Structures are given as structure tokens and as C-alpha cells.
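Structure in C-alpha cells, see below.
Here the complex is missing a single protein chain, while all its other protein chains stay put.
Naming follows writing order (A and B), and every chain is counted from residue 1.
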Amino acid sequence: MKLKHETPMLDELESGPWPSFVSDIKDEAAKRAKNEKNVEYQIPTDVCDDLLGILELSFKHGRTHWKHGGIVGVFGYGGGVIGRYCDQPQNFPGVAHFHTMRVSQPGGKYYNTDFLKQLCDLWDLRGSGVTNMHGSTGDIILLGTTTPQLEEIFYELTHNMNQDLGGSGSNLRTPADCLGQSRCEYACYDTQHLCYTLTQEYQDELHRPAFPYKFKFKFDGCPNGCVASIARSDMSFIGTWRDDIRIDQEAVQAYIGGEIAPNGGAHAGRDWGPFDIQKEVIDLCPTECMWMDGKELKIDNKECVRCMHCIDAMPRALRIGQDTGLSILVGAKAPILDGAQMGTMLVPFIKAEEPYDEIKEVIESIWDWWMEEGKNRERLGELMKRQGLQRMLEMTNQKPDPRMVKEPRHNPYIFWKEEEVEGGFERDVNEFRKHHQR
Amino acid sequence: MAFISSGYNPDKPMENRITDIGPRNYEEFYPPIIKKNKGKWLYHEILEPGVLVHVAESGDEVYTVRVGGARLMSVSLIQEICEIADKHCDGYVRWTTRNNIEFMVDSKDKVEPLKKDLSGRKFDAGSFKFPIGGTGAGVTNIVHTQGWLHCHTPATDASGPVKATMDVLFDDFQNMRLPAQLRVSLACCLNMCGAVHCSDIAILGYHRKPPMLDHEYLDKMCEIPLAVAACPTAAIRPTKVELPDGKKVNSVAVKNERCMFCGNCYTMCPAMPLADKEGDGIVIMVGGKVSNRISEPKFSKVAVAFLPNEAPRWPQTTSVIKKITEAYANGARKYERLGDWAERISWERFFEVCELEFTHHLIDDFRDPAYYTWRHSTQFKF
Partner (left out) sequence: MEYEEARQRIFDTLTKKQKSKSKFYFSDLAKILEIKPRDAKKLINKMVEDGTLEYWSSGSTSMYGLKGTGKQAHTEHED
């Protein structure tokens, strides 16, 4: 079927093996034009045609053709919708208004097809039919609809699908988790449960912006960090354990004997030679806390920093400990403005047990501090840099611990407080002068 | 088209309104075998690229077939995913953090028919709809942002360069020959709504020209104090400007040497556009990671300061990425991530083996952290 616009540049992205988004949107455009199911499209039928047309124009111009709009949500919500307008509405009327809706994704991004089909029907009827599965933060992104449809979509989502919008702007952003215990033997706590519980607990923070800037929670089940919480969330919850790695010595021998491929078979694409436990596991341990004692693998667990390498390399022989919980790291963010920040260790270990009251206490004390003292558009990490880690500890009632730093400070310029110094700061200069001439 | 009401009454927005219900509960969406064995998984194995088995204490096995997908996806394609999931997986499917799609089955004999079905589906123009791969020591799907398709401040496209890059890296998506996993990410401007700053290879859109000033319209379209306040480097100040016709208007002035090209002013004030065909392009950053495995998580470093936007296939960008990937594949040890490899061989050697030029742009000069990246020792390699 002939499409509305010629797209010679985009057409070049239809070849090659990787799934072509151009082919996909073209099919969608053709489907809407044909409309075999007689859908009463609520936004322009040629929206996908015009989307391809304006993208082709951007490829030609080397510049975007979108303008920002301040529409932020449905009534009473300060987030979940991003306003978008194109700067060539006469030539591309189908995408003149092209707002995004963020839909809060389910934990672990598991779906049944009933839900997905319902969502597809809704978005086919009331939107462009184009989505992101998923956005960077984790939401289902519905790309492109008109203003009058926003409330209609929200009504259908909440009334027919028991489903809410996600966060944007100076809100708690939609929290995201790794698949955790649902299908991973490394997970040290139930990421889905904690993520869901906190998401429900803090719905008001998620929908009604009152923070200085965005705030993100992410939940990684183990230090492998598959959702990258340590790099990009203001509060990062990373599973860990404090007892011993469980060892199955027979399985260790099976690895040594070459009966089981190391690292779950992850290196099968190249001949790396026979597995060498000394070279591939023991020598790579960052704290050198492993050794072979005859045929037995030994671990000095007290020295282990739980980097996961030995477990990743021999998952059938080694398992995480059983006294599990999580570490809370705070303040990670992308580079803008003062440079990228990695999460900083705040709570080395906390049990992840319902109803998670201790965790909530930490969260709320951080918000109290940041809402009071954070400048406009200052991320938590930047406030920490400005006021210091000590202040963070003070506000969250955490005891200083060497686990929170890489090393002690490089300078002795300690800002002693008066109450910390014996006798205080007030002294009698005349008394001093009795022994020291002017 | 006739307007179809959902039931919402615009005159009474609060009537029967449902709010603050959050996402659906994950429990509703677990496949039965996942629900049954949650928290009781023993180990996993990658049977072949893209195919995993997870074995539970109960002896149950779940087989996962992972496929790549453009994260930009039509409802028709999602419906096709549903059709496959209904046919093979009892109506369940999931997505990964990196935009892959996972189809799970509860016995081994269901794997081959599923694989055959998935790999047989192609778009008319020839690309795979559901290429199997993305596991182990290889390249997995690229996480990325919106680009020219939907964003108002991008310095490059997202879906286009991603498609071009994945075509070039496709063999490594379906193979596991690399020393460790190689995570590629793309953010279309420095605001990084997709946080790419801890990726093995990051493709980052970057503007290089300060905003243009539409003086005649600026005060009509924008609130000047908001434009001034939007600037993170305080480069913008209010001023009066005389137009060619002699009329004096309120506007702003930009200290160009302070501009870091973030586009935040344009977000607040559409009369300050900064996109530019020659000015905009791509920065390549390398060597970041988020995992705590062996070494600590680390940031990506700038390896190439600028590459032009060459739509539709960004040949220079993809060739630099291919070169870095090959040098890494040849030089790194088993389990060594790209950043660990570069640190072991030294960055001077990295630029040599990747055949990349080291220019003054690659020496950090931005605020305090810059100092910590300079060499403070006599240990270097000739």
C-alpha cells in the first residue's frame, strides 16, 4: 500500500537483520489506512504516516521537529503525560498534537496477553498505536495522542483495566525492579514485593509533584545490578547477604572436571580452553579470600565483599548466603549538572521484611531533608555533595561506618562544632594574656 | 470520526474518578511455573545464545527464549507477540530491562517449535521481527531514548542509530564470543533521560552550538525569568535589544562561552532553539559498568569527542563502535569488561589499539572532578 509521504532515507533502515522500526510503523500506517476492523479512530487515521513523514524530515534536516508543551497530566495529576507538538502542523496534521502517556508497568515487566490486548485496543482506538516497550525509567510509554483523549484514556485505564499512570516531572518516578526471585537464583530479597509495596505506599508522591526535582527508586536483587540502580536512582536497593556462600563441593569438582560449563554457558561462542578454577575464579576474587584445600574449595567469608564473580562463574556450585537483606545506596544520577554520581552507601545492611517500616523511615527522613533544603532542580546526590555525607547521616539517623566511604578524608580540615570541643569556644582573653604578652 | 466517550464526564471530572491505584499487581501476571517456584530457583544455564533454562528446587524447569526488539513498537506487533505467547506460552510474556522480550515455556519439547516460530517471522522488507539472542558474553539490546521521533531537545536520533548499530553488531547479539557482556546504550542529549553514563559503550547525542535568539518573538513566547532560571551554568541574562526596525524589545543575552549546550532554556522558551545540522552529533563514551562483579561499578569515559550525524545509517559512528568491539574482543581476558580491559592495558594503549585519536577534548576540564582524571604519577606506557 502506498504511504502518504515518500521516505527514502528511512527506507534504508528497513534492510539489515535487526528489527526495523520503520517497517513496523509503515505496517501500522497501512493497517490504519485499510481499517479492516472498522475502528472508529479517535485521533487522525494518518498519524503513523505523518510520524514517518516528520521523522524523514528530521533525517533530512538533521534536527528535531518537536516542540515541548507543558501539559502534564490528567486532572489532579502533575505527571504521567508529556506534551508534544510538531513544528510543521500544516504538513503533518496527523501529529500536530502528539502527547506521550506514561503507564506504570507491572513488576518484573511480566504480562498476560489479556492485559496487553486490552491496552493495544485502547491505544489503537484513542492513540497513535505506537508505543515504547518500555521507557528508560520502566513505564509503558504510549506515544502520541491528542489532548481531548487524555482523560478518556485515563478513565478507561482506571475503570476498565485497574491500571494507573506513571510519574514524570518533580515526582517520585515510577519505581522499577529486576525480575528478582521470580526467576533468578541470585536474588537476595523479593524485589517485586518491595517495589510494589513502596509504589502503592507513595502514590501521592508519584502523582503530585512537590519535590525539588525527580526522584527515583530502583530495586536490584543482587550486586550484579541488572536494573542499574546504583548508577541512576536516588535511592538504590541492592540485595546482599551477611553469612556464608553456600558451596556444593561435588559441583565444584564438576566444574573443574569440565562437566559443567562455567558462567552458565555464557562463553560458549569461543574456545577459551579448559576451565581453570585458579585462573578464572580464585585469582579474580577481589579480596583474595578463596583457595583450594586439596579437593575442597574454601572461602573466608568474613573477607568476602560479595562481588558475585565466583557465584556468577559457578552458579551450580555456589549460592548466595541465607541471611539476606539489602544495602541502600543514595544519590546516583546522570552527569547533568555537576558530573555523574554513583550511589553512595548509606545503609550497609537492612533486612527486607514486611511491612518494611525501617526502610520507609529512611525514605521519609531523606524526603523531609531534601524537600526542606534542596534547591530547585537539585537532585538528592547534589544536595549530599553540597551539605556533605555527614549531614545525610544526621538526617537519617545513621551511625558513621567505614563501610560508607572508600577511604577516610584526605585533609584534616574538620569543621569542629563547639559542643564537640572540651570547654567550648568562649574563652577569657585576659586569662590568656596573663601568660602570653601582647 | 465520531467521538466515543469512555464514560468520563468533562463537566464533573471528579465524578466516579479513580486515582492512585498504581500498577497492576505482578502476581496476576506470573506464569504458573514462575509463581510456583518463586524464591526457590537453584541455578540457570544458557543452552544456546538466547535460550536459557532455570531449574528450581522442585525439579521444575522453565525455558526462556529471549528475542531482541525495537523498543519502539506498534500495537500490531504487540498483538503479534500476544498471539505467539498464546500459542506457545499459555498467554504469558515479559520484557527485560534492556528492551528484550522473553517467551517462557515449562518443558524442553516446547522450545524448538517456539524458536522456529519466532525466527521465521520477518517484516516484508526483510528484517527479523524477533531475533533470538542477547544472552551471555555478547551484545544485548541497546537501551535508548526518543531522539528525533519524539523529543524536543535531541542532538541525534535514537531509533535510527540504534538500528544501524545493532545491524553492525548483530553477529554478537546471536553469538557469545566476547570476553564478557558488552552493554551498549544511547541517549540523544546530555540530559540523559536514558542514563548511559555507566555503559561499556555509550552513544550520546551532543549539541555544539549555543541557542539562537528569536529576539522579535522571545518576549511574546516566553517568560524571560524562567528562561534565565533554566540555565544550569547561569549563562543567560535578561537584556533589551533593538530590532532592525528600531523597536526596542525585552529579550535575553547568552554568554556563549558558558553554554554547555543542554537545551534546558529551549524547554522553557521555544524562542531559543539550538538544534543544528552541523553542530549536532554524537559522542562515544566507553568503559562504564553497573555490576559490582570483580571490579566496582564505573563511569564511561569519552573516547571520541564528536562524530557527525550521518542519517540514515551513521556509518562513522557504527564503524567506531565496531572497531572498539573488535579491539576489545581481541585484547581482553575472559570475564574482563571493556573498562577493566582498558584500565589494565592503560588508556594510552586503548587509543592505540582502537586506532582512535586522542585530542584535547578528551582531557576533562569540567569542574572539580576533572582534576582526579589527570595523571599524578610517573607510571605510563611508551
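Assume contacts are C-beta pairs under 8 Å (C-beta built on N, C-alpha and C of every residue); 3 or more make two chains touch, one makes a residue touch a chain.
Just so it is clear, the model here is predicted, and its values are computed rather than measured.
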Considering the entire complex, write down the shown chains that touch the omitted one.
A, B
Touching the left-out chain: which of B:S6, B:N37, B:T97 or B:N191?
B:N191
Have a look at A:I71, A:M161, A:I247 or A:A261 and name the one touching the chain we're not showing.
A:I71
Across A:G62, A:G138 or A:P212, the one contacting the chain not displayed is A:P212
Could you tell me which of B:I142, B:M268 or B:V290 touches the chain that is not displayed?
B:M268
Hey, which subunit B residues sit against the chain that's not shown?
14, 191, 193, 220-226, 264, 267-268, 270
Spell out the interface residues on subunit A facing the chain that's missing from view.
68-73, 76-79, 82-83, 85, 97, 147, 168-171, 208-214, 368, 371-372, 374-377
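The criterion applied here is as follows: only the chains that are shown with their structure count from here on.
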Just the number, please: Cα centre separation of subunit A and subunit B in whole Å.
12
